[in-house]
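Of the protein chains in this complex, one is absent; all others appear in place.
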Amino acid sequence: MGNEEKQCVCAIIARYRDVPGPLLPILQGIQEEHGHLSEAAMHQVAASLGRPPGEVYSVATFYTLFSTRPRGKYVIRVCENAPCHIKGAPAVIAELEKALDIKAGETTPDGKFSLEFTSCVGICGVAPAIMVNQDVHGNLTPSSIAQVLGQYR
Amino acid sequence: MVTLTIDGQKVTVPGGTTVLEAARRAGVAIPVLCHHPDQEVKAVCRVCVVEVAGSRTFQASCAHPVAEGMVVRTNTPALREARRTIVELMLATHPDDCLRCERNLRCELQSLAEKLGVREIHFDRLVREVPGDRSSPSLFRDPSKCIVCRRCVYTCSQVQGVGILHPVHRGYETYVAPGWGRGLMEIACTLCGQCVHACPVGAIGEQDQTAEVWAALADPKKHVVVQTAPATRVALGEEVGLPSGTIVTGKMVAALRRLGFDRVFDTDFTADLTIMEEGHELLHRLKNGGVLPMFTSCSPGWIKYMEHTYPEYLPHLSTCKSPQQMFGALAKTYYAEQAGINPADIYVVSIMPCTAKKFEAQRPEMNSSGYRDVDVVLTTRELGRMIREAGIQFDRLPDSPYDDPLGISTGAAVIFGATGGVMEAALRTAYEVVTGRPLPKIDFEPVRGLQGIKEAEVDLDGTCLKVAVGHGLSNAQQIMERVKSGEAGWHFIEIMCCPGGCIGGGGQPIPTNTEVRIQRSKGIYQVDRELPLRKSHENPAVDQIYREFLAEPLGHRSHELLHTHYTPRARYGPPGGKS
Partner (left out) sequence: MQLQRAHVLVCHGTNCALHAPQALVDAFRRALRETRLEPEVRVVETGCFGLCEQGPTVVVYPEGTLYCRVSPADVGEIVSEHLLKGRPVGRLLYRDPAAVKTVQTFPEARYFQKQVRVVLRNCGVIDPSSIEEYIARGGYLSLGKVLTTMEPAGVVQAVTDSGLRGRGGAGFPTGLKWRFAARAAGEPKYVVCNADEGEPGTFKDRLILEGDPHAILEAMAICGYATGAHRGFIYIRGEYRLSITMLENAIKSAKELGLLGKNILGTGFDFDVEVRLGSGAYVCGEETALFESLEGGRGEPRVKPPYPTDRGLWGRPTVINNVETLASIPHIIEKGPAWFRSLGTPGTPGTKVFTLCGNIVNTGLIEVPMGITLREVIYEIGGGIPGGRRFKLAQTGGTSGGCVTEELLDLPMDYDTMAKAGTALGSGALLIIDDSHCIVDVARSFAKFFMHESCGKCAPCREGTRRLYHIIDGIAGGRGSPRDLELLELLSRTLYMTPLCPLGQTAPLPIMTTLRYFRPEYEAHFGSGVCPAGVCAEPGGSTKEARAW
């Protein structure tokens, strides 16, 4: 972890350390800022909260929004729960995998896109839907994928 | 009091009792798996479910409190089906190498399956591939066998306060492991092995070294000597089916001879020696304004804990090696000289109640004889295995005495095996050395027993010696925090890594729990009571070794052979490295 990252993690810890139950807000802050939770950052969090480092790792691996490995600049979360599934999510996912040439759980070699499954994110009114970082895209079909990805390429 | 009906029987129990406990009083032993008598309720295996009238779902009896008028059924077709299905589901993802598993015939999952009459596993085999860990000389972990009961998590975090074992990941991918998949040697694991006692299956165990010992015994060039730790003599019997706490000193010695050891010695001898060295070190520190409080240093798990957790307090640790390592150093010097054997040919085996001792023996500095002082450490369990393998009819063996001279010891050495024992032994000697008078009462009751932290004050002719005793690392941590705050004013502190002291060590027979610890502890104090000599400074062999070899406590040779130093360690080393 570089000095800059270390300081940034310090600042995030300082921001939340006095709120009750500070661990998740801190991890969320680091995830948002750095795109993943590095081992060094988690050690720093553990030390400042007086918790065993392994416990921080235990918590981090429980939640799907946390990643212990670096992810792409754009994280594409595809929902495959029933409401999206019956509206054609499998075809949309297949198209995404084809267009990006990666499988779900992987990151493109250029570090631009990661493809992940998510559980329902409550945009079922416009299923099938995906999220690209914080952006929501709905009513998708395989043919609309190119246009969606085009906004981020 | 609350009255409820269990399987048609009225039972009256105190409010707050669990259904599981109430059922036991009604004569029904509901099957359990994640339940552990010394631990908080987890209710995660769901094997102990029962039917509670009015409840939509079954309830876990280990967690469900009784209520007035409650109607419980523990044995219905639906319950039997549910329990068996849960166990089948676990078995279907559990490696089926029972015949080769270290816990074969001692596995709680196995005996549960037997109890529930599982004859078929209806589900396809889906084994979880998780890398194992053999990075430490003390313990192995095989998470593919983990049933996620979390008993080891509780032990590691709550009992020992070490907190390196946690559930990682989620759902069916959950298993228990140190963070980032690190090996135990890469992190602040004390290698105490208490997790082994917590584990119902074979997911954690000691690194078995019986093969090395068999090889040494079969090697005609090697002169194989063995030492037995104080706590082994009240526990080994359990390995061959005797009741907990049975005193088997003479039979253990006889069995070791049958196994082919050339000399059978006693770690108790060096325990007495430790008292001489450590007692004088304490008096020296008291007199010369040395670092206080001084901590005992016989427990290798405690030492490693200090190195990781309180490195700034390492000068507080007595510089005395543990009795095991004193023995090794003397076996390859003093004994070699006396017996006229080339120390290169001497092979020292320890029988220890401890998994951390395996690590201690491998510490690079433990070679003051010019050789590896202790070659192999076996746990009580491993010795039990060798005895069973050799077909020795243990209970029919005639008692055999230890060999001279490293086999002579006192009651003060035996009580090293129980929490408070080192302190009591030290006080017996310190009192008489300082005051020159015999002790009015030899038993120091305030430092005995399973209370987590014990304190006492002893008047040494006007000097009030304040002492504390802790066992289990959570208690050690509390003591350390009080030492840090400077409030306590203690001079001398005994810490044993394992709850109950060495009688509850991580290498002791399974099961080891509070009830078993109490029985073993009784055995230890009985051995002490029945010995003719009960004070370390009265040990004639100790007297002799000072006259013939060491000269005096804290002398030059003692310093070389019997004292050591400590190494600050990181809590988390780099991956693949050693912490």
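Residue numbering begins at 1 within each chain, and the chains themselves are lettered A and B in the order written.
Note that in this section a residue touches a chain if its C-beta (ideal position, glycine included) is under 8 Å from a C-beta of that chain, and two chains touch if they have at least 3 such contacts.
Note that the coordinates shown come from a computational prediction; the quantities given were computed from them, not determined experimentally.
Considering the whole complex, the hidden chain is in touch with A, B. Screening B:2, B:148 or B:314 for touch with the missing chain picks out B:148. Only one residue from B:63, B:292 or B:570 touches the chain missing from this view: B:63. Within the complete assembly, A:21 is the residue of A:21, A:50 or A:109 that touches the hidden chain. When you scan B:45, B:165, B:473 or B:510 for touch with the missing chain, the hit is B:45.
Looking at subunit A, the residues touching the absent chain are 19-25, 27-28, 31, 58-59, 62-66, 80-83, 85-87, 90, 103-104, 117-127, 129, 131, 134-138. Within the entire complex, the positions of subunit B that touch the omitted partner chain are 41, 43-47, 49, 57-58, 60, 63, 65, 78, 81-82, 85-86, 89-90, 92-93, 122-124, 126, 147-148, 167, 169-174.
Keep in mind that, in the parts below, only the chains that are shown with their structure count from here on.
Subunit A and subunit B, compared by their mean Cα positions, are separated by 44 Å. On the side of subunit B, the complex with subunit A involves touching residues 157, 162-170, 178-180, 187, 571-572.
Against subunit B, the residues of subunit A that register as touching in their complex are 39, 42-43, 51-58, 61-62, 68.
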